[in-house]
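Every protein chain but one is kept in place in this view of the complex.
Labels for the chains are A, B, C, D and E, by order of writing; each one numbers its residues from 1.
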Amino acid sequence: MSLMHADQTAPRRPASTAGVMRWLLLATLPGIAALTWHFGWGVLTNLGFAAVAGIGLEAAMLRLRGRPVSATLADNSALVTAVLLGVALPPGSAWWLILIGMVAAIVVAKHLYGGLGHNLFNPAMVGYALLLVSFPGPMSLWPGPDGLLGPEARPLGETLRQFAGLTSLETLDALSGATPLDAFKHKPEALMAGEFWAGTPLPEGALTAWRQVALAWLAGGALLLYKRVIGWQIPVAMLGTLSLVATLLYAGNPSHQGSPLFHLLGGAAIFGAFFIATDPVSAATSRRGKLLYGAGIGALVMAIRAAGAYPDAVAFAVLLMNFAAPFIDYYSEPRVFGHPAATRGIRADAGEEER
Amino acid sequence: MLETLLDADLVVAVLALVGLAGGFGALLGFAGERFRVEGNPVVENIDALLPQTQCGQCGYPGCRPYAEAIGEGEEINKCPPGGEATIAALADLLGREVKPLDGEAEAMPRVAFIREAECIGCTKCIQACPVDAILGAARHMHTVIADECTGCDLCLEPCPVDCIDMLPRDAGREAIPLPAGPGHRPVLPTPAWGAALIASDRPSAPEEARHG
Amino acid sequence: MTDFFLILVGTALVNNFVLVQFLGLCPFMGVSSKLESAMGMSLATTFVLTLSSVASHLVYHLLLAPLGLEYLRTIAFILVIAVVVQFTELVVRKTSPLLHQVLGIFLPLITTNCAVLGVALLTLNRSSDFLEAALYGFGAAVGFSLVLVLFAALRERLATADVPTPFRGAAIAMVTASLMSLAFMGFSGLVRL
Amino acid sequence: MTTPSLGEVSRHGLWSNNPALVQLLGLCPLLAVSSSVVNALGLALATLLVLLGSNVAVSLIRHQVTGTLRLPAFVMIIAAFVTCAELLMAAYTFELYRILGIFIPLIVTNCAILGRAEAFASRQPLLPSATDGLMTGLGFGAVLVLLGGLRELFGQGTLFVGMDLLLGPAAAGWGITVFPDLDFLFLVLPPGAFFATGLLIALKNVIDDRLERRRLERQPDRPREHRRVRVTGTIR
Amino acid sequence: MSAALPRAMGRAALGLATFALITAGSVALTRALTAERIADNRQASRHREVAAVAPAGHDGRLLDHVVSRPAAPAFGFESPVSLWQARDGERVLGGVVPVTAPGGYSGDIALVVGLDATGTITGVRVTEHRETPGLGDRIEARKGDWIEQFTGHSLANPPAGGWAVRQDGGGVDALTGATITSRAVIAALHRTLQWVEARPALFATADTGETP
Partner (left out) sequence: MAERFDFPGGITPPTRKARSTRAPLRTAPLPRRVILPLDQHAGAPAEPCVELGQRVRTGERIARASGLISAALHASITGRVAAIEEHALPAGDGRRGPCIVIEGEGEDDWLTLPSLDWRQAPQATLLERLDAAGVVGLGGAAFPTQVKARIRELHAIDTLVVNAAECEPYISADDLTLRHFAADVLEGARLMARLAGAERILVGIEDDKPEALQALQAAREASLAEAMPVEIRPIATRYPSGGERQLIKRLLGREVPSGGLPADVGTHCHNPGTLRAALAAVRDGVPLVERVVTLTGEALARPGNVVARLGTPIGELLHFAGLDPRALHRLVMGGPMMGEALGELASPVVKATNCLIAATRQELPDPPPEQPCIRCGACEEVCPASLLPQQLYWFARGREHDKAERFHLFDCIECGACSYVCPSHIPLEQYYRAAKQAIRAQRREAARADHARHRFEFRQARLAREQAEKEARRAARKRAAAPAARRPAGGDTQGTAPAADLRGLRIAHSAATAAERKAEKALARAAESGEADPASLDDLETQLATARENRQAAEARLQAARDAEEKPA
């Protein structure tokens, strides 16, 4: 049996699960910094409370299930889920919103299935989708990019009141409360893309802010790729498909569709491609499967963005492909050494009628 | 009331549906007669999964009758020689729930062994053995062909002098246990050199290390 | 052409019979613990659903509607379905034992799949023409098959998961269906039917 | 098949073989119509009636109908009952009829009904069949109403709203608002229906587990009965 | 075999036909017995809906005064409109128009809109919709008073541009989280008001237009 182990000699790849998660957390830092810089203290209140709730719920569930608590907590995976959900929620979300999301993520999506490694769906995205479906109002209220320290910055005190559920963004100007995708989606039917941009119903600098945030996530993603925490397959397939579909749509109808660059940088695509879609537990696992999986996410994101009711769709697309992942895995085995051709699927004879 | 019954609407309705049903009925009758098939492939499949010990512990005289009974709705958890594995396979085949075994599982595969010195050659065990695994002629000592014996122990009871034992069958190479799973270290042999030098917190019995 | 495509997408995904419309749930839960069976079931359902949607359409528009017997539609449809299923089974059993091996046990189950009656009734509500009725049935069947097969693959993975005891079996399958349905909410509004 | 006692039939229908939680039959109406107590109660009653009627009818004709005709015959009986129920509801509880909509005709294919007809009524005499229909219907209805209550309470924060549709104007004031501002759409929407059912099933598992453990404590081990058939003759 | 086939077909046809006779017969009978009551129910329910939005002071025979108007696709009426006039004796107080609002969140929304002779809304009710429970379904009067806010408004009140949700620069607050539904309803109302204005004679006299 193998008595040697890679962590004695660690090349580039982190050598333990906890290490993998630690690197992932590290890689979120640029994104978090950019978000905080543009959107204020609310990002940090989200993260802080999500982390507390995540660790608390994980510990409670482990104890309830009679599993070792501290040893398992040390794998950092609950923290990862908390951070990813925390940054996905609108900054300065109320505590109850975050709590419900974390319960859905940690209790329902993770521990009802048996904890780390067993879950079928991406926990953070289950939490996010559940909130989006249940509370469409609060979930689509993004503050404007007022900055952390600038003259227009929302003071910490107000953010805290918002976090405590005492005030809500709803009381503020409706249009500041929108992501670019959101605003674009809800532009009145008749408005052409050009008119929308010309009139820019978005506050000054919102697009720039979003672009910078997306680039910060990209930097984190590069780190993950370099450390081989993630493979290139999913991000490349997802972003590639997304750009392709966006380009086709834009070429077909430039007056009503956003440009490919807008779709890449205007929403959660980059963040999703490197941090969400890559969750190894719920994604397809073979290299070939990962390509399919990523491409599926990209296509679904664009389909929903272009025609569906939701402005952004990374969460739904990821969940939908989570749903398909085991099936993909059955049908994406590579050609095994010594075999003339790949033989895939559970049953060669019954495998074809699907679609 | 009679008026209602003779209402034109009503008659039309009934006639239409009767016509429809008559037509369909004829179609079904045709199909039922034309496409009649004998035999039931499901029973074959079930039978193939049973251990073929032919021991009758399921309450049926042999595996095949039990297979037929399962095909007609009998529970799938009645074959002790098959144990959990057979139940799981049957549940898989038939899409039913896995149930715990009704009775005790056989601890290990066994074979009959006749203490030849005591055998009086009554041939009773030969008649009882469902797979002709016992050799011998009247008034000569009998012996069991171990390779053929399924371990059903049906020969035990008829023997008038109780000369048949059930012995464990050597199951070939020992099964390799699966590792214990997440949260556990892989099992390595406990070092047995320089006992004085080894800290006493290890389990001292080597057996444990071997099988755990 | 795009219309047909929209009907397909609409019935298969947006208004998915199982996850959004709540039709055909029993076989969905019952025949999804093994991928192989699920594939057999999807095949059988696709066939029967399309066929009976068409047959019901014909019975309704050629027999019931002209005679003003719309209120007998339930009885008539269920008769059509039961006969279609029974007939299919007999024919398949004789002509292709291999296919029967795959579909055999599922065919009778389909009679009680409310998706079949559901598609017949829903098609009526949408008062579509013959081709649309066929397409509607087929789209619904494709949607059913799609989620059934994917769900079966999920459940096979679930079989090795360390699920807490009270949730083993049907309960966690329900929770999984819930999360799948949550994911399918993402399609809402994609095609307005 | 031996005829089980009425008590056993009742226990099966209500708990140990509950159509909704154990057999997982009749799920479609269960999930679709359980967004509030009224809807649930309405459908529960309709289902109960049909189940009872069909079980009785099938039991009565069980010796006459066999072979290929069995399935069509059974479903036609059920369909007749359902259509009658539909007409009667339209005549006497019109508002409810409008709300339950497509799900009334779909009672026909409520798998639980055909399931009981096939598995029980077609093999048992009248009385047990009627009891089975009643108890299964009650078991199904209980789950339906429970689910309706759960989803109404935690999804919308109310309970018993709109009971007047079913029970007449006297019930108009029954509606209570428990959580005034609650609007938890998840439970109202399809995913919540699945989730709440999953929770109920898990709950039943927990209770069963407790009962079983208590039973085991009382009588630790059951002697293994030995029944064995000797294989000496020929089979077939 | 040759003789068995027709016999089997006949037997099956007869059996199924018998069942059809019994089942269809009983259904048809029930239907015959309840038909009248159901029709009454339908009528009553319709009346209740219409009465709820009709201008006050009418004589209670709303459903008796049906008038037909030609289709007006420009205003969203794809097919001829049958509206109910609210009369007090010979005087026409106004009417109730059935309107279909396309582009709801999931499908069309059916409304009845009550108008008085001046073109002011006297009430709006949703009669059929498939909007999301908890979001879009708050357009039902039973679930919220959003729909009540239109009562008393007319084309000129609010002034131009006001007939739109606030997000689109209008003056109406959308239901939270259900802007699409709100938009659809408001647009339909707006178009109906424009239609009424374009046909000033709509409610003018009791006998304008063809009465069926």
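Basically, a contact is a pair of C-beta atoms (placed from the backbone, for glycine too) under 8 Å apart; a residue touches a chain by one contact, two chains touch by 3 or more.
All values reported here derive from a predicted model rather than from experimental measurement.
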Touch with the omitted chain, as defined above, among A:19, A:48 or A:137: A:19
Touching residue (missing chain; options A:38, A:118 or A:211): A:118
Per the touch definition above, residue among B:117, B:138 or B:176 touching the missing chain: B:176
Residues in chain A touching the chain absent from view: 1-6, 8-9, 13-17, 19-20, 71, 75, 115-118, 228, 231, 280-281, 283, 285-287, 290, 329, 333-340, 346
Residues in chain B touching the chain absent from view: 47, 50-54, 62-63, 85, 130-133, 148, 150, 171-186, 188-194, 197, 206, 209-210
Touching residues on chain C - with respect to the absent chain: 156-157, 159-160
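The criterion applied here is as follows: only the chains that are shown with their structure count from here on.
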Topological distance between chain B and chain D, in contact steps: 1
Farthest-lying chain, centroid of Cα atoms versus that of chain D: A
Identity of the chain that, by mean CA position, is farthest from chain E: B
Which of C-D and A-D has more C-beta contact pairs: C-D
Chain ID, smallest distance between chain and overall C-alpha centroids: C
Averaged-CA centre spacing for the pair chain E and chain D, given as whole angstrom: 35
Mean-CA-position distance for chain E and chain B (Å): 64
Distance between chain centroids, defined by C-alpha means - chain C, chain E (Å): 32
Multi-partner residues of chain A (each touching 2 or more other chains): 108, 130, 133, 136, 309
Junction residues of chain B, two or more chains touched: 9, 13, 16-17, 20-21, 24-25, 28-29, 31-32, 34
Contact set on chain E toward chain C in their complex: 20, 23-24, 27-28, 31, 103, 105-107, 180
In the complex with chain A, residue positions of chain E that touch it: 105, 135, 166-169, 176-177, 179-180
In the complex, chain E residues that touch chain D: 12, 15-16, 19-20, 22-24, 26-27, 30-31, 34, 37-38, 41-42, 44-45, 132-135, 142
